[in-house]
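A protein chain is absent from this complex, but the other protein chains hold their places.
Now for chain A:
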Amino acid sequence: MATVEELKLRVRELENELIKCKQRRSSEEQNQPRGRIERMSAEVVDSNPYSRLMALKRMGIVEDYEKIRSFTVAVVGVGGVGSVTAEMLTRCGIGKLLLFDYDKVELANMNRLFFQPHQAGLSKVEAAEHTLRNINPDVVFETHNYNITTMDNFTHFMERVSNGGLEEGKPVDLVLSCVDNFEARMAINTACNELGQIWMESGVSENAVSGHIQLIIPGETACFACAPPLVVAANIDEKTLKKDGVCAASLPTTMGVVAGILVQNVLKHLLGFGTVSFYLGYNAMLDFFPTMTMKANPQCDDKHCRRQQEEFKKKEAERPKQEVVQEEEEIVHEENEWGIELVSEVTEAELQAASGPKPDLPEGITVAYTIPEKDEGASSGQTVEETDQSLEELMAQMRKM
(Lines give C-alpha, C1' and ligand atoms only; values in the text may rest on other atoms or scores of the structure.)
Protein backbone atom coordinates (compact mmCIF):
# COMPACT_ATOMS: atom_id res chain seq x y z
CA MET A 1 0.00 0.00 0.00
CA ALA A 2 1.21 3.47 -0.84
CA THR A 3 1.73 5.88 2.02
CA VAL A 4 0.19 9.35 2.10
CA GLU A 5 3.62 10.79 1.39
CA GLU A 6 4.03 8.66 -1.71
CA LEU A 7 0.61 9.62 -2.98
CA LYS A 8 1.31 13.33 -2.44
CA LEU A 9 4.48 12.94 -4.45
CA ARG A 10 2.59 11.19 -7.22
CA VAL A 11 -0.02 13.97 -7.31
CA ARG A 12 2.74 16.56 -7.64
CA GLU A 13 4.33 14.59 -10.48
CA LEU A 14 1.08 14.42 -12.34
CA GLU A 15 0.40 18.11 -11.79
CA ASN A 16 3.78 18.95 -13.28
CA GLU A 17 3.10 16.73 -16.25
CA LEU A 18 -0.21 18.46 -16.81
CA ILE A 19 1.43 21.88 -16.75
CA LYS A 20 3.99 20.71 -19.28
CA CYS A 21 1.24 19.41 -21.55
CA LYS A 22 -0.63 22.68 -21.30
CA GLN A 23 2.46 24.67 -22.11
CA ARG A 24 3.25 22.52 -25.09
CA ARG A 25 -0.27 22.91 -26.34
CA SER A 26 -0.37 26.69 -26.07
CA SER A 27 3.03 27.06 -27.67
CA GLU A 28 1.76 24.94 -30.55
CA GLU A 29 -1.26 27.17 -30.88
CA GLN A 30 0.83 30.32 -30.87
CA ASN A 31 3.29 28.76 -33.20
CA GLN A 32 0.89 29.00 -36.13
CA PRO A 33 2.83 28.01 -39.24
CA ARG A 34 2.42 31.43 -40.75
CA GLY A 35 0.03 34.31 -41.13
CA ARG A 36 -1.98 35.02 -44.23
CA ILE A 37 -0.12 36.38 -47.21
CA GLU A 38 -1.90 39.17 -49.03
CA ARG A 39 -0.01 39.01 -52.32
CA MET A 40 1.88 36.16 -53.86
CA SER A 41 5.51 37.11 -54.12
CA ALA A 42 7.99 35.82 -56.68
CA GLU A 43 10.90 36.53 -54.39
CA VAL A 44 13.11 33.49 -54.10
CA VAL A 45 13.68 33.14 -50.38
CA ASP A 46 13.29 30.08 -48.14
CA SER A 47 10.38 31.68 -46.31
CA ASN A 48 8.23 32.30 -49.38
CA PRO A 49 5.77 29.40 -49.86
CA TYR A 50 4.99 30.52 -53.39
CA SER A 51 8.47 31.10 -54.83
CA ARG A 52 8.64 27.81 -56.73
CA LEU A 53 5.17 28.28 -58.14
CA MET A 54 5.81 31.84 -59.21
CA ALA A 55 8.95 30.58 -60.94
CA LEU A 56 6.57 29.03 -63.49
CA LYS A 57 6.01 32.56 -64.76
CA ARG A 58 9.69 33.34 -65.07
CA MET A 59 10.19 30.16 -66.99
CA GLY A 60 7.40 31.08 -69.37
CA ILE A 61 5.19 28.10 -68.57
CA VAL A 62 2.32 30.05 -67.01
CA GLU A 63 1.53 33.60 -68.01
CA ASP A 64 -0.14 34.76 -64.82
CA TYR A 65 0.22 32.40 -61.89
CA GLU A 66 -1.32 34.76 -59.30
CA LYS A 67 -4.63 34.26 -61.06
CA ILE A 68 -4.90 30.96 -59.19
CA ARG A 69 -6.02 32.92 -56.12
CA SER A 70 -9.13 34.13 -57.91
CA PHE A 71 -10.49 30.63 -58.52
CA THR A 72 -12.90 28.50 -56.53
CA VAL A 73 -12.98 24.74 -56.91
CA ALA A 74 -15.55 22.38 -55.41
CA VAL A 75 -14.23 18.90 -54.58
CA VAL A 76 -16.98 16.31 -54.20
CA GLY A 77 -15.74 13.23 -52.36
CA VAL A 78 -12.75 13.65 -50.05
CA GLY A 79 -11.46 10.07 -50.20
CA GLY A 80 -8.34 8.58 -51.75
CA VAL A 81 -8.42 10.85 -54.81
CA GLY A 82 -10.33 13.86 -53.45
CA SER A 83 -8.19 14.44 -50.37
CA VAL A 84 -4.94 14.42 -52.38
CA THR A 85 -6.59 16.63 -55.01
CA ALA A 86 -7.59 19.12 -52.31
CA GLU A 87 -4.09 19.06 -50.84
CA MET A 88 -2.47 19.75 -54.22
CA LEU A 89 -4.83 22.65 -54.90
CA THR A 90 -4.22 24.01 -51.40
CA ARG A 91 -0.45 23.88 -51.88
CA CYS A 92 -0.85 25.56 -55.28
CA GLY A 93 -2.62 28.44 -53.54
CA ILE A 94 -6.13 28.08 -54.93
CA GLY A 95 -8.50 30.87 -53.84
CA LYS A 96 -11.28 28.83 -52.32
CA LEU A 97 -12.08 25.15 -51.84
CA LEU A 98 -15.50 23.69 -51.17
CA LEU A 99 -15.36 20.15 -49.82
CA PHE A 100 -18.31 17.74 -49.87
CA ASP A 101 -18.30 14.29 -48.24
CA TYR A 102 -20.52 12.45 -45.77
CA ASP A 103 -18.02 9.84 -44.67
CA LYS A 104 -15.83 9.51 -41.61
CA VAL A 105 -12.11 8.77 -41.55
CA GLU A 106 -11.53 5.07 -40.80
CA LEU A 107 -8.41 3.03 -40.17
CA ALA A 108 -9.31 1.12 -43.34
CA ASN A 109 -8.43 4.33 -45.24
CA MET A 110 -4.81 4.26 -44.11
CA ASN A 111 -3.59 2.46 -47.23
CA ARG A 112 -4.27 5.72 -49.02
CA LEU A 113 -2.61 9.13 -48.72
CA PHE A 114 -3.44 12.24 -46.71
CA PHE A 115 -5.45 11.13 -43.65
CA GLN A 116 -3.67 10.00 -40.49
CA PRO A 117 -4.62 7.37 -37.90
CA HIS A 118 -5.31 9.90 -35.15
CA GLN A 119 -8.04 11.40 -37.34
CA ALA A 120 -10.08 8.18 -37.32
CA GLY A 121 -13.66 8.94 -36.35
CA LEU A 122 -13.62 12.55 -37.54
CA SER A 123 -15.68 13.53 -40.55
CA LYS A 124 -13.48 13.57 -43.64
CA VAL A 125 -14.29 17.18 -44.50
CA GLU A 126 -13.55 18.36 -40.97
CA ALA A 127 -10.26 16.46 -40.75
CA ALA A 128 -9.26 17.63 -44.23
CA GLU A 129 -10.05 21.28 -43.52
CA HIS A 130 -7.90 21.20 -40.39
CA THR A 131 -4.88 19.74 -42.18
CA LEU A 132 -5.26 21.92 -45.26
CA ARG A 133 -5.68 25.16 -43.33
CA ASN A 134 -2.46 24.34 -41.52
CA ILE A 135 -0.66 23.82 -44.83
CA ASN A 136 -1.93 27.02 -46.41
CA PRO A 137 -3.97 29.53 -44.41
CA ASP A 138 -4.45 31.70 -47.51
CA VAL A 139 -7.06 29.34 -48.92
CA VAL A 140 -10.72 29.91 -48.00
CA PHE A 141 -12.46 26.65 -47.01
CA GLU A 142 -16.11 25.73 -46.97
CA THR A 143 -17.09 22.20 -45.94
CA HIS A 144 -20.32 20.24 -46.16
CA ASN A 145 -20.72 16.93 -44.39
CA TYR A 146 -23.60 15.31 -46.27
CA ASN A 147 -24.58 12.93 -49.07
CA ILE A 148 -25.35 14.98 -52.18
CA THR A 149 -27.63 12.36 -53.76
CA THR A 150 -30.59 12.83 -51.40
CA MET A 151 -33.28 15.41 -52.19
CA ASP A 152 -32.61 18.11 -49.58
CA ASN A 153 -28.84 17.90 -49.78
CA PHE A 154 -28.90 17.96 -53.56
CA THR A 155 -30.82 21.25 -53.57
CA HIS A 156 -28.28 22.71 -51.16
CA PHE A 157 -25.39 21.33 -53.24
CA MET A 158 -26.76 23.01 -56.39
CA GLU A 159 -27.15 26.25 -54.47
CA ARG A 160 -23.53 26.14 -53.29
CA VAL A 161 -22.21 25.33 -56.77
CA SER A 162 -24.05 28.37 -58.14
CA ASN A 163 -23.27 30.75 -55.26
CA GLY A 164 -20.21 29.44 -53.45
CA GLY A 165 -17.54 31.32 -55.40
CA LEU A 166 -14.89 33.46 -53.72
CA GLU A 167 -17.35 36.30 -53.87
CA GLU A 168 -20.60 34.94 -52.40
CA GLY A 169 -23.28 34.77 -55.11
CA LYS A 170 -20.87 33.90 -57.90
CA PRO A 171 -20.66 30.31 -59.13
CA VAL A 172 -17.63 28.14 -58.46
CA ASP A 173 -15.17 27.92 -61.34
CA LEU A 174 -14.90 24.17 -61.46
CA VAL A 175 -16.48 21.12 -59.84
CA LEU A 176 -14.31 18.03 -59.37
CA SER A 177 -15.94 14.66 -58.94
CA CYS A 178 -13.75 12.46 -56.77
CA VAL A 179 -16.54 10.16 -55.64
CA ASP A 180 -16.49 6.39 -55.68
CA ASN A 181 -19.95 5.52 -56.95
CA PHE A 182 -22.20 5.86 -59.97
CA GLU A 183 -25.09 7.49 -58.07
CA ALA A 184 -23.00 10.44 -56.88
CA ARG A 185 -21.46 10.91 -60.34
CA MET A 186 -24.91 11.01 -61.88
CA ALA A 187 -26.02 13.53 -59.25
CA ILE A 188 -23.06 15.80 -60.05
CA ASN A 189 -23.79 15.36 -63.75
CA THR A 190 -27.44 16.31 -63.26
CA ALA A 191 -26.51 19.42 -61.28
CA CYS A 192 -23.82 20.55 -63.74
CA ASN A 193 -26.04 20.02 -66.78
CA GLU A 194 -28.78 22.10 -65.17
CA LEU A 195 -26.38 24.88 -64.18
CA GLY A 196 -24.14 24.74 -67.27
CA GLN A 197 -21.25 24.18 -64.88
CA ILE A 198 -17.93 22.87 -66.22
CA TRP A 199 -16.67 19.90 -64.23
CA MET A 200 -14.12 17.14 -64.24
CA GLU A 201 -14.82 13.58 -63.38
CA SER A 202 -12.23 11.19 -62.00
CA GLY A 203 -12.25 7.57 -61.02
CA VAL A 204 -10.21 4.59 -60.03
CA SER A 205 -11.39 1.09 -60.91
CA GLU A 206 -12.53 -1.26 -58.15
CA ASN A 207 -9.54 -3.50 -58.82
CA ALA A 208 -7.23 -0.50 -58.25
CA VAL A 209 -5.18 -0.94 -61.43
CA SER A 210 -6.73 1.64 -63.72
CA GLY A 211 -8.22 5.09 -63.54
CA HIS A 212 -9.32 8.03 -65.62
CA ILE A 213 -10.13 11.74 -65.65
CA GLN A 214 -12.65 13.45 -67.91
CA LEU A 215 -13.45 17.10 -68.61
CA ILE A 216 -17.14 17.77 -69.14
CA ILE A 217 -18.34 21.03 -70.67
CA PRO A 218 -22.17 20.79 -70.70
CA GLY A 219 -23.55 20.88 -74.25
CA GLU A 220 -20.14 20.60 -75.83
CA THR A 221 -18.52 17.37 -74.71
CA ALA A 222 -20.26 14.14 -73.75
CA CYS A 223 -21.84 14.36 -70.31
CA PHE A 224 -21.75 11.47 -67.88
CA ALA A 225 -25.19 10.29 -69.05
CA CYS A 226 -24.44 10.59 -72.79
CA ALA A 227 -22.93 7.09 -72.91
CA PRO A 228 -22.47 4.20 -70.52
CA PRO A 229 -19.54 4.97 -68.18
CA LEU A 230 -16.21 5.03 -70.03
CA VAL A 231 -13.59 2.88 -68.42
CA VAL A 232 -10.03 1.94 -69.14
CA ALA A 233 -9.89 -1.54 -70.65
CA ALA A 234 -8.70 -3.85 -67.94
CA ASN A 235 -6.74 -6.42 -69.95
CA ILE A 236 -7.65 -8.78 -67.17
CA ASP A 237 -9.83 -11.77 -67.80
CA GLU A 238 -12.99 -11.18 -65.77
CA LYS A 239 -13.07 -14.88 -64.91
CA THR A 240 -9.70 -14.75 -63.25
CA LEU A 241 -10.62 -11.67 -61.22
CA LYS A 242 -11.48 -12.88 -57.75
CA LYS A 243 -14.16 -10.79 -56.15
CA ASP A 244 -15.20 -13.17 -53.39
CA GLY A 245 -15.54 -11.44 -50.11
CA VAL A 246 -14.48 -8.00 -51.21
CA CYS A 247 -16.13 -5.03 -52.82
CA ALA A 248 -13.21 -2.86 -53.76
CA ALA A 249 -9.45 -2.81 -53.64
CA SER A 250 -7.38 0.38 -53.57
CA LEU A 251 -3.79 1.45 -53.92
CA PRO A 252 -2.23 4.76 -52.84
CA THR A 253 -0.19 4.71 -56.05
CA THR A 254 -3.07 4.56 -58.52
CA MET A 255 -5.06 7.08 -56.50
CA GLY A 256 -2.07 9.39 -56.31
CA VAL A 257 -1.50 9.16 -60.06
CA VAL A 258 -5.17 9.89 -60.80
CA ALA A 259 -5.24 12.84 -58.37
CA GLY A 260 -2.05 14.09 -60.03
CA ILE A 261 -3.37 13.98 -63.58
CA LEU A 262 -6.67 15.47 -62.39
CA VAL A 263 -5.08 18.50 -60.73
CA GLN A 264 -2.64 18.90 -63.62
CA ASN A 265 -5.64 19.16 -65.93
CA VAL A 266 -7.31 21.60 -63.52
CA LEU A 267 -4.24 23.86 -63.47
CA LYS A 268 -3.93 23.77 -67.26
CA HIS A 269 -7.62 24.55 -67.64
CA LEU A 270 -7.68 27.37 -65.09
CA LEU A 271 -4.33 28.97 -65.80
CA GLY A 272 -4.33 28.38 -69.55
CA PHE A 273 -1.21 26.45 -70.37
CA GLY A 274 -0.49 23.26 -72.28
CA THR A 275 -3.24 21.09 -73.74
CA VAL A 276 -6.25 20.32 -71.59
CA SER A 277 -7.29 16.65 -71.82
CA PHE A 278 -10.92 15.76 -72.38
CA TYR A 279 -10.40 12.16 -71.38
CA LEU A 280 -7.20 10.66 -70.09
CA GLY A 281 -7.05 7.06 -68.96
CA TYR A 282 -4.41 5.29 -66.93
CA ASN A 283 -3.81 1.59 -67.26
CA ALA A 284 -1.43 0.65 -64.47
CA MET A 285 -0.92 -2.91 -65.71
CA LEU A 286 0.55 -1.77 -69.03
CA ASP A 287 1.56 1.80 -68.14
CA PHE A 288 -0.65 2.99 -70.94
CA PHE A 289 -2.43 6.39 -71.02
CA PRO A 290 -5.17 6.42 -73.68
CA THR A 291 -6.77 9.79 -74.53
CA MET A 292 -9.87 10.77 -76.46
CA THR A 293 -12.59 13.37 -76.93
CA MET A 294 -16.27 12.58 -77.14
CA LYS A 295 -19.03 14.85 -78.41
CA ALA A 296 -22.33 15.20 -76.54
CA ASN A 297 -24.98 12.66 -77.53
CA PRO A 298 -28.04 14.34 -79.15
CA GLN A 299 -30.19 11.51 -77.74
CA CYS A 300 -28.85 11.85 -74.21
CA ASP A 301 -31.39 10.86 -71.54
CA ASP A 302 -30.69 14.03 -69.55
CA LYS A 303 -32.98 16.78 -70.85
CA HIS A 304 -30.71 19.50 -69.52
CA CYS A 305 -27.81 18.01 -71.46
CA ARG A 306 -29.92 18.24 -74.62
CA ARG A 307 -30.87 21.83 -73.75
CA GLN A 308 -27.22 22.75 -73.23
CA GLN A 309 -26.40 21.16 -76.59
CA GLU A 310 -28.99 23.38 -78.30
CA GLU A 311 -27.54 26.45 -76.62
CA PHE A 312 -24.03 25.44 -77.56
CA LYS A 313 -25.08 24.96 -81.19
CA LYS A 314 -26.69 28.42 -81.23
CA LYS A 315 -23.62 29.98 -79.72
CA GLU A 316 -21.38 28.27 -82.23
CA ALA A 317 -23.55 29.47 -85.14
CA GLU A 318 -23.51 33.07 -83.89
CA ARG A 319 -19.80 33.13 -83.36
CA PRO A 320 -17.97 34.79 -86.24
CA LYS A 321 -15.95 32.20 -88.07
CA GLN A 322 -12.42 32.57 -86.94
CA GLU A 323 -9.63 31.64 -89.22
CA VAL A 324 -7.96 29.08 -87.11
CA VAL A 325 -4.33 29.14 -87.88
CA GLN A 326 -3.10 25.70 -87.11
CA GLU A 327 0.37 25.94 -85.81
CA GLU A 328 0.68 22.29 -85.19
CA GLU A 329 4.11 21.10 -85.92
CA GLU A 330 4.44 17.62 -87.11
CA ILE A 331 6.28 15.62 -84.57
CA VAL A 332 9.16 13.82 -86.12
CA HIS A 333 11.04 11.41 -84.04
CA GLU A 334 14.41 11.23 -85.59
CA GLU A 335 15.37 8.07 -83.90
CA ASN A 336 13.18 5.20 -82.98
CA GLU A 337 15.64 2.93 -81.43
CA TRP A 338 13.04 0.73 -79.77
CA GLY A 339 10.72 0.53 -82.76
CA ILE A 340 7.79 2.09 -80.91
CA GLU A 341 4.76 2.62 -83.13
CA LEU A 342 1.10 3.39 -82.69
CA VAL A 343 -1.13 0.36 -82.56
CA SER A 344 -4.10 0.20 -84.92
CA GLU A 345 -7.66 0.71 -83.71
CA VAL A 346 -9.99 -2.10 -82.75
CA THR A 347 -11.32 -3.93 -85.79
CA GLU A 348 -14.88 -3.52 -86.98
CA ALA A 349 -15.64 -7.16 -86.27
CA GLU A 350 -14.50 -6.87 -82.69
CA LEU A 351 -16.81 -3.95 -82.15
CA GLN A 352 -19.80 -5.71 -83.61
CA ALA A 353 -19.18 -8.70 -81.41
CA ALA A 354 -20.27 -6.59 -78.46
CA SER A 355 -23.86 -7.07 -77.39
CA GLY A 356 -25.07 -3.49 -77.79
CA PRO A 357 -23.86 -0.65 -79.98
CA LYS A 358 -20.55 0.58 -78.72
CA PRO A 359 -19.41 4.14 -79.28
CA ASP A 360 -16.32 4.53 -81.40
CA LEU A 361 -13.57 4.55 -78.83
CA PRO A 362 -9.81 4.48 -79.16
CA GLU A 363 -7.81 1.52 -78.01
CA GLY A 364 -7.58 1.11 -74.32
CA ILE A 365 -10.91 2.75 -73.51
CA THR A 366 -14.19 0.91 -73.39
CA VAL A 367 -17.67 1.26 -71.89
CA ALA A 368 -18.49 -0.33 -68.56
CA TYR A 369 -21.47 -1.99 -70.27
CA THR A 370 -23.56 -1.58 -73.40
CA ILE A 371 -27.22 -0.67 -73.70
CA PRO A 372 -29.31 -2.11 -76.53
CA GLU A 373 -30.90 0.44 -78.83
CA LYS A 374 -34.42 1.07 -77.55
CA ASP A 375 -36.50 -2.01 -76.83
CA GLU A 376 -36.03 -5.23 -78.67
CA GLY A 377 -39.52 -5.29 -80.08
CA ALA A 378 -42.32 -4.47 -77.69
CA SER A 379 -41.14 -4.28 -74.12
CA SER A 380 -41.34 -7.82 -72.96
CA GLY A 381 -43.44 -8.29 -69.87
CA GLN A 382 -46.51 -6.65 -68.52
CA THR A 383 -46.63 -3.11 -67.34
CA VAL A 384 -48.49 -1.90 -64.27
CA GLU A 385 -52.23 -1.73 -64.74
CA GLU A 386 -54.12 1.53 -64.55
CA THR A 387 -55.96 2.00 -61.30
CA ASP A 388 -58.18 4.60 -59.66
CA GLN A 389 -56.53 4.11 -56.30
CA SER A 390 -54.76 7.14 -54.96
CA LEU A 391 -51.19 7.02 -53.74
CA GLU A 392 -52.41 7.17 -50.14
CA GLU A 393 -54.70 4.20 -50.69
CA LEU A 394 -51.89 2.22 -52.24
CA MET A 395 -49.57 3.09 -49.36
CA ALA A 396 -52.19 1.91 -46.89
CA GLN A 397 -52.76 -1.29 -48.84
CA MET A 398 -49.05 -2.05 -48.83
CA ARG A 399 -48.80 -1.38 -45.11
CA LYS A 400 -51.63 -3.83 -44.41
CA MET A 401 -50.01 -6.70 -46.27
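Note that in this section a contact is a pair of C-beta atoms (placed from the backbone, for glycine too) under 8 Å apart; a residue touches a chain by one contact, two chains touch by 3 or more; residues count from 1.
The criterion applied here is as follows: contacts and distances are computed from a predicted model.
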Listed names "Ubiquitin-fold modifier-conjugating enzyme 1", "Nuclear transcription factor Y subunit B-6", "DNA primase large subunit" or "BPL/LPL catalytic domain-containing protein", matching UniProt entry of the absent chain: "Ubiquitin-fold modifier-conjugating enzyme 1"
Touching residue (missing chain; options A:Val139, A:Val161 or A:Ala187): A:Ala187
Contact residue for the chain not shown (choose from A:Ser47, A:Gln299 or A:Thr383): A:Thr383
Selected residue (touches chain absent from view) among A:Val209, A:Ala225 or A:Leu262: A:Ala225
In chain A, positions touching the absent partner: 103, 106, 147, 149-151, 154, 181-183, 186-187, 189-190, 225, 228, 238, 243, 245-247, 301, 356, 368-372, 379-385, 387, 389-391, 394-395, 397-399, 401
